[in-house]
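Shown here is a partial selection of chains from the complex, left in place.
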Amino acid sequence: MTTSDGEGLGSHALADAIGARHRGVERAVTALRAPDTATPGAVVVWPDADADGLAKLGAAGVAAVAAVPGDESRGEALAAAANAVGIALLVVTDARVALARLSRALDRRPAPAEPGVHPSATVHPSAVLGARVSVGPGSVIAADARLGDGVVVGPLCSVGAAAEIGDESVMYARVTLYDGVRVGRRCVLHAGAVLGADGFGYAFGSRGAEKIHHLGGVVIGDDVEIGANTCVDRGTLHDTVLGDRCKLDNLVQVGHNVHIGDDAVVAGHTGIGGSSRIGRRVVIGGAVAIADHVTIGDDARLAGRAGVTKDVPAGETWGGFPAQPFRRWVREHYLIGRLETMWRHVRGADADGPATGEAKRA
Amino acid sequence: MTTSDGEGLGSHALADAIGARHRGVERAVTALRAPDTATPGAVVVWPDADADGLAKLGAAGVAAVAAVPGDESRGEALAAAANAVGIALLVVTDARVALARLSRALDRRPAPAEPGVHPSATVHPSAVLGARVSVGPGSVIAADARLGDGVVVGPLCSVGAAAEIGDESVMYARVTLYDGVRVGRRCVLHAGAVLGADGFGYAFGSRGAEKIHHLGGVVIGDDVEIGANTCVDRGTLHDTVLGDRCKLDNLVQVGHNVHIGDDAVVAGHTGIGGSSRIGRRVVIGGAVAIADHVTIGDDARLAGRAGVTKDVPAGETWGGFPAQPFRRWVREHYLIGRLETMWRHVRGADADGPATGEAKRA
């Protein structure tokens, strides 16, 4: 992508980058801002912008607005307004996708680490580093580790023996990969994440708890993002597996031998018990707890705070604890809200003489 | 504060330091202890101490007792007992406040890091360090970071590019600040805390999940304490904000764009969903889950394990999941405890022939 000047992106180039249709006038765009914090030169995502709004933003110096006009006539009106006020109009169909793409195109945050191997890093001679790898200050790369092209290892990371990181993956500060962990390409691992610690497994025999050494590994697909201080345990004899494009939020716990399918999304504070299987495209809310050895079918959704104790069929939405189909859970809550009425009924019957001896004894 | 000898604090000075009235005799105080582990020279907080108790502690060598006599005559009796046994009596009105102030005055724990920049630290030449800054072994201070006077950076911390830390703030080991994070004055950040990781935001369009780059920051007020391994995500386009004097426990998750008001208290394992607003002086118990985009009014309180799905009015106490006003929640639990009675009533009616066809079909 070329920039129209030293500071900004040309709005036509930006429209191409985000898959938008360009209307209005060419402007240099320097930043992405929210409508309430718009600055001169910024682009703003405003799905239902109208002509008056465009005029106001334009007067404030805003360079471009991404909008979802909805129909042709509204689009023309907006374009006319954009021309009148002299700003760019980026016509899109999905405002959130536009936001994601603009945030990427206009991300001016510094790179997570300097390029090259920092002199304070400790890289074992047997480790293999691809082209353009950067290893941040203090980081430790153990024997036989393999880092693909363009890998960024932030400061103070620990990459265990024979661990592998695919091309263009980024580790922020203080990520730990235990020995043998394999991370795919274009992954993003946030600070404090721990991949490959021993699973929680013991045999309780005559000598007390005997540790089950975890000889399996962790295998992470491509384009996976893992949140800060999230933990993914290694498997017992098999691997713990995360499919391609999985997104895990902060402080998530993934137990040993778990399989998570491609494109699954797991919000913060969720824990997944050992050997459970999470299907493809499953969406898991925050603070969900999933028991050991259960299966969540493809495309299932778990409401925040769900506590899953048994299998969830593909495509269903479950919630509550113990988790149940969402509609049943909602109904249950409705009925719990009717308990006062039920109790009055029962007590009333009691007071007037219960219909049966059963009720009398209660 | 002057000490009466090389090891102890004079009890009059100590009384001044904690806002107590000094009675009994001047003693040198060397440590703060619990009543059951009192050692010679120690001060003990014992709100409802009586004369016999003082005598016993005095005989064991205790130097001072902080007590809440309640009324004048009881105070005089205690003072007489203190004089008789030869110990100091620190008359206070709030035992817990006395404990806090004594714990501060008698904190003999080592400083969290050596003063100065440790030779193994990596400080970018463009970083600006105030007077008396200490940077611990292995820590990494990136470009354009600004550390105020007296800042203590413990060992193995990572301070991102252009991050700012206010005067006298302390970071224990292995704290991570991402780029641009701003921390106020006199803050305490515990080991493993991560401030400024990307929020959990994606657009799900035709190309699958597209990451929303997080261009906002994190702004932490003055006198904030953040627990071990707690995570505060950066905002999307705005900042995630913690007000002055907020206290966050360990393993807390604060989502993107969240605002937490001044003086809020958040216990461990609590998660706050994206863009939610927590008012001033809100008190949040442990393991609470707060959904995205809700508002918790000023002075509200959330019971431990609450799961908040909608706004909580100012000043109210809520609990349960979905959270509701505390009294209603308690009532609901009472009624759930009556279910056996209700069920017997219904079954009894059934057994004898239900009153209506509705019940028969059930």
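The letters A and B name the chains in turn, as written, and every chain counts its residues from 1.
By our rule, a residue touches a chain if its C-beta (ideal position, glycine included) is under 8 Å from a C-beta of that chain, and two chains touch if they have at least 3 such contacts.
Computed from a predicted structure; not experimentally measured.
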| item | value |
| --- | --- |
| Entire complex copy count, 2 subunits given | 3 |
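Quick note on the criterion: only the chains that are shown with their structure count from here on.
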| item | value |
| --- | --- |
| Chain centre separation (chain A, chain B; CA means) in Å | 28 |
| Touching residues (chain side chain A, partner chain B) in the complex | 31-34, 37, 94, 96-97, 99-101, 103-104, 106-110, 118, 120, 136-138, 154-156, 172-174, 188, 190-192, 225, 227-229, 245, 247, 249-251, 263, 265, 267-269, 286-287, 304-305, 333, 336, 339-340, 342-343, 346, 349-350, 354-359, 361-362 |
| Complex contact set, residues of chain B against chain A | 120, 122, 138, 140, 142-143, 156, 158, 160-162, 174, 176, 178-180, 192, 194, 197-198, 200, 202-206, 208-215, 229, 231, 233, 236-238, 251, 253, 255, 269, 271, 273, 289, 291, 307, 309, 321-322, 331-332, 335-336, 338-342, 344-349, 351-352, 355 |
